[in-house]
Every structure is written in C-alpha cells, then in structure tokens.
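Missing here: one protein chain of the complex. Every other protein chain is in place.
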Amino acid sequence: MGWTLAELARRIGAELTGEGQREVDGVATLERAGPRDLSFLANPRYARLLASTRAGAVVLAPEHRGQCPVPALVTPNPYLGFARIAALLAPPPPSPRGVHPSAQVSPEARVHPEAWVGEGAVVGPGAAVEARAFVGPGCVLEGECVVGEDSRLVARVTVLRGTRIGRRVLVHPGAVLGADGFGFARDGERWVKVPQLGGVVVGDDVEIGANTTIDRGALEDTVIEEGVKLDNQIQVAHNVRIGAHTAIAGCTGIAGSAKIGARCTIGGGVGIVGHTEIADDVHITGMSFVASSIHEPGVYSSGTPLEPNRTWRRNYARFRQLDAMARRLRELEGLLRELEGNGQAGGRRGGA
Amino acid sequence: MGWTLAELARRIGAELTGEGQREVDGVATLERAGPRDLSFLANPRYARLLASTRAGAVVLAPEHRGQCPVPALVTPNPYLGFARIAALLAPPPPSPRGVHPSAQVSPEARVHPEAWVGEGAVVGPGAAVEARAFVGPGCVLEGECVVGEDSRLVARVTVLRGTRIGRRVLVHPGAVLGADGFGFARDGERWVKVPQLGGVVVGDDVEIGANTTIDRGALEDTVIEEGVKLDNQIQVAHNVRIGAHTAIAGCTGIAGSAKIGARCTIGGGVGIVGHTEIADDVHITGMSFVASSIHEPGVYSSGTPLEPNRTWRRNYARFRQLDAMARRLRELEGLLRELEGNGQAGGRRGGA
Partner (left out) sequence: MGWTLAELARRIGAELTGEGQREVDGVATLERAGPRDLSFLANPRYARLLASTRAGAVVLAPEHRGQCPVPALVTPNPYLGFARIAALLAPPPPSPRGVHPSAQVSPEARVHPEAWVGEGAVVGPGAAVEARAFVGPGCVLEGECVVGEDSRLVARVTVLRGTRIGRRVLVHPGAVLGADGFGFARDGERWVKVPQLGGVVVGDDVEIGANTTIDRGALEDTVIEEGVKLDNQIQVAHNVRIGAHTAIAGCTGIAGSAKIGARCTIGGGVGIVGHTEIADDVHITGMSFVASSIHEPGVYSSGTPLEPNRTWRRNYARFRQLDAMARRLRELEGLLRELEGNGQAGGRRGGA
C-alpha cells in the first residue's frame, strides 16, 4: 500500500536525500507525522519544526535541506510537490457507477453508463451527465443541463435549466448554478421582473465552494472560465465573466456584468460593483470594495484598521470631517505662507 | 408562434415606427439580435450599437428613435417595455399539476389539485399548497406552512413550521424561511437559547434569492411586505420588517428587529445593525454599514476607496491618527490666530 520515497521523488521531479526504498502511506503535519507519513515545509516560519519531526520524509525547498533530520524531497515549490503527493497517497474514494434506485432521472435525460446519480438526486429532461461524472445525493439538475466528464457535484447541488458544466469540475454542497439574475424594471412604485434568459457556462477544472451562487445571465451567459477556483458563499450575479485561473475567497460578492480578468486573486468578503472591469493579474485584499474598474495589474486594497472601540469611535466620527479638515489644512497653509511673508517683511520692518 | 410588432406595441402602450405586421419570436441584445428577435436600448451609453443592429425591432425611448435603422417601439421606459415583452416571448415553462410519486406529503396537508409538489419534496402536516403553486424538487415544507396561489419554490427551498407565503411569490433554491432567530441569554459563561416562537410572513409578489435566509421572529413575526425583491445570500434576522417594494441586492445582512421602509433600494454587501429604523425611500449604496437609524429619504453611503496596496497601507495606518490630526489641526488654527494677532501687535510694536 505504501509508496517508496524514490517513486514519489520521481513523480514530482524532486531530488531525494536519504533512503529511496523507505515507504510512506500517509501525510501529516511536521508535528504529527510518524515514520510512515510524508510531511512538507512550505512556509519558512515553521522551519524550526524540522528539527524534531518524526516524519518518514519531508518535501522542502533547497534552502532547508541542511536542517532536515529525516529524508527530504527537495523541490523549488514544496507546497505544489506536497499537493501532488497527497493526491497519490490519499486519493478520493472511487466513484460508483449507475443510478441509485431512489434517484429520479427523466427518461429524456442521458446518463453515461460510467457516471453516477446518487440517492434522491433529480435529473430533468434533456440533461446530460457525462462519463465518470458524479451527481451526489440530493442534487437537482433541471432540464437541458450538462455535467461534463469527471465532474463531481458532491451533494445537494442545484443546477438549473441549461447550465453547462465542463470537465473535472468540483462543486460543493449547497451551491446553486443558474438561478435567475436580479433584474427588475421600475413601474411606478412596483418592480416588474425582467425575464432572465441567459445561461451559466462553467469551464473545465473549475471548483465551486459550498453555498456559492452563480446566477444565469439576463440575455447572454454568465461565464466562469477554465481553472477558476471559487470558495464558499460567493455570489456571482448575472452576466459576470470570471477569467481563467482566477481564485476568489469566501463571502465575496460580484455584481451584475462585472468582468474579472485572468489569474486574479480576490480575497474574502470583497464587494465588486456591477459593470466594472478588472484587468488580468489583479490581486485584491480581503474586505475591499471595488467601486470602479481596475485597468492595471497590481495589488489593491481598501478599508480601515481595527482599533479598540474607544479610540475607533473618535476616528470614526472624525471621518465625517475629513473633507472639511483637508480644506482647513489648505487654508492654514495659505495663511502660513502669507504670515511667513509678513513675518519676514515684519522682521525687516522691525529691523528697519 | 411569433408576435406582430403592432400587437406588442399595443400590449406595452408604445408607439410603433415601422411595419406593424412584422413578427418576432425571441429577445436578444442589440449586438446578437437577428431579424426574428426584439431588442431594447435602456442605457444611453449603448446607443452607438443601434446603428449596426440586425434586430427585428428595438424598444427604445423617444430620444433615440431617430438613430434606429429598424422598426422601433417607442416608450418612455424602454426597460419596462422590454421586461413586459420578454415575459410574453419567453414565458416560464408551464407548471405541472399533481404530486410526484417520490414526494412525501402528509395526509394532514392540503395540496390544491391545480398545484404541483415535485420530486422528493416533503410537505408536513397542516401545510397548505394553494392553487397553481409549484413546490419544486427537494423542497421541504414543515407543518402549518402556507404557499399561496401561483407561488413558485424553484427547488431545494426550506420552509419551516408556520411560515406564510403570499401569492405570486418566487423563491430560489437554497433559501431558508423560518429558521430560528439568533437569540440567547447569558448564564455565566454559557448561552441559554431563547425559544424562537414567532413566524415569517411573506407578502404577495415577493422574490427571494438563492441561499437567502429569513429567520422566524422571537415572539412576533418577521415580515416581508408585498413586492419586496431580495437577491441571493441575504440574511434577514428575527423580527425584521421590510417595507413594500423595497429591493435589496446580494450578500446584505439585516440584524434583528431592524425596520426598513417602503420603496428603499439597498446595495449589495450592506450591513444593517439591529433595532435600527430606515425611513421610506432611502437608498443605500453597496458595502455600506448602517449603524443607526435613517430618518430622511435620500441616498446614503459609507466606506473608503480602493487604492494600490502601497498607498492604501499608509492611509490605512493614518486612520488611527484621525482624531489626533483633527485636534492638532484645531490647535494649529488657534496658534495661527494668536500669531496673526501677535504678528500684527509685533508689527505694531516693531513699528512703534
């Protein structure tokens, strides 16, 4: 059941120090690992834990090889190496095939014989569940959806009419794909619903977190490009486009028609206003408020610091005076310049 | 299957320019529409797209009629006109009637013969599902709930004991109505639960977004008045009241016993503190923090701007000094006034 260190090193292209025939069969932290576990050191601030580790081997960067008392797999990106090895040592449970007798699959749906539709799941007419896809317990797929090859809807995922999910997509429980966008026209004091007729398209290798919601477009599609990673409880409104390989942390909300570039990282709790555009390679720190487009790559932030409540109350109240303070400051500067002039003049006068 | 432009113009009270017998049978954006599609121009910044549109007709405002190369339906509120036409051209799929064999309906529940209870849905004792109501797959209705006529619970909606939902209400997947409010009394270091005995009342023509939660009241009801529109992932705490025709964007949280007026619009990611009152016709921009009541109609905001991280760090740190800066500014002003006095006096003395 174990893997030799030599084989693991070969798989991730690492250089091995120590006994290549030693075997490991699990992964653990430096503190908890035993002789049959592989561990890793990615964050240098934990380097002190190396000295006392009992791990069978450690994946680490070249600069730490000298500090490691046990065999090491040396690679420039140890976190990546560890991720690859962990996938070998702790593979996901094999996916069953077939349709559970309690599932409700429309006779007009197409479920690949190598796919699985779990307990109580519902698959509507015209839907397609492709090879090796997993539709977990309690999932609901309305008509005309596609779940691509090797994709996994863990449990209780809702996929509404016409949503197209690519290959190797992982969707966590409670996620809702394809609910109506939030579109209403005013009619006096009332709101009239604008029918939401677009779809949702999810590219290959996307991951979608628990209770995240992605609304269908109004007329065109909401698009999540390949390799995007969305954490839990993210709200993606209608007609948003998220560029390839962008990663977004939990609780972030993206308003309608915002376009986010490729390879961005967006922290948790961020709010992005509708109809904004964010360039490729933009990084936004947590709890920021993006009220307008960002045209240049870089790191962006907003927000104010945490303080003891007593001092915060004072600064909070002063914020309302900020513009007035700026004007008063400018006025003072003007007065002072004048006074300096006068002072010199006065000095000269005084000395005259 | 198509609709003539003359008929559509008549339905929305628009003035028609162009051939009334031409037919359309779909809707699309100005860029994508073909000769059988109707499109619209609501936002003037897209007016340049008119020139090249291939749409069968365009709903637009009087000021754009001259720029439209194809037939036009001219109306002062083109977005509203389009919403009405889209509902005609793309009506929701007809709702089935009956109870799916996999649903679990209590013998003590009442399901109207013209209603539908879908796959795997659960309807508890004493619940009522009224005429033409749709209880989608995986919904759970506990006992004593009411789902009013023509209301639609799309899928996987949870409606807990005693919740009363009005007519023509649309609830998206994952929404939870009637979970316990968050009420605890302190007992030393422990919390003792305060039973949550109120209900949830949802008026007619309300829309509730995916994964939105509305808690039951502690002793009285949480109330969502008629025509309210709630986007996804909104949290409505116990005993909140939201006034008629108010619309709230995604990810907003409303704490206990807050009262929000009628015809308000509240942006996404807003936080509203408990026991506050917000007047009618208040508009709050996204990501604002409402810490106290708002007594006057108007537009309100809070928050700080997004900046490149490097400059933000400096301003962020300075926020802690804001009150001190205000005091120093005042002191400087005092000193300067004094100095001006002295300067004049000095000048006079100097000149004496």
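Per-chain residue numbering starts at 1, and chain names A and B are given in the order in which the chains are listed.
We adopt the following convention: a contact is a pair of C-beta atoms (placed from the backbone, for glycine too) under 8 Å apart; a residue touches a chain by one contact, two chains touch by 3 or more.
In this text, all values refer to a predicted model and were calculated from it rather than measured experimentally.
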item	value
Full-complex contact with the absent chain, from A:51, A:90 or A:299	A:90
Residue of A:28, A:160 or A:258 in touch with the missing chain, whole complex considered	A:28
Sole residue of B:116, B:134 or B:319 that reaches the chain not shown, by the stated touch rule	B:319
Residues from chain B at the interface with the omitted partner, ascending	102, 104, 120, 122, 138, 140, 142, 156, 158, 160, 174, 176, 179-180, 182, 184-187, 189-195, 197, 211, 213, 215, 219-220, 233, 235, 237, 251, 253, 255, 271, 273, 284-285, 288-292, 294, 298-305, 307, 311, 314-315, 317-319, 321-322, 325, 328-329, 332, 335-336, 339, 342-343, 346, 349-350
Interface with the undisplayed chain - residues on chain A	27-29, 32, 77, 79-80, 82-84, 86-87, 90, 92, 100, 102, 118-120, 136-138, 154-156, 170, 172-174, 205, 207, 209-211, 227, 229, 231-233, 244-245, 247, 249-251, 262-263, 268-269, 286-287, 303-310, 312-313, 316-317, 319-323, 325-326, 329, 332-333, 336, 339-340, 343, 346-347, 349-351
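The rule is short, and it goes like this: only the chains that are shown with their structure count from here on.
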item	value
Chain centre separation (chain A, chain B; CA means) in Å	25
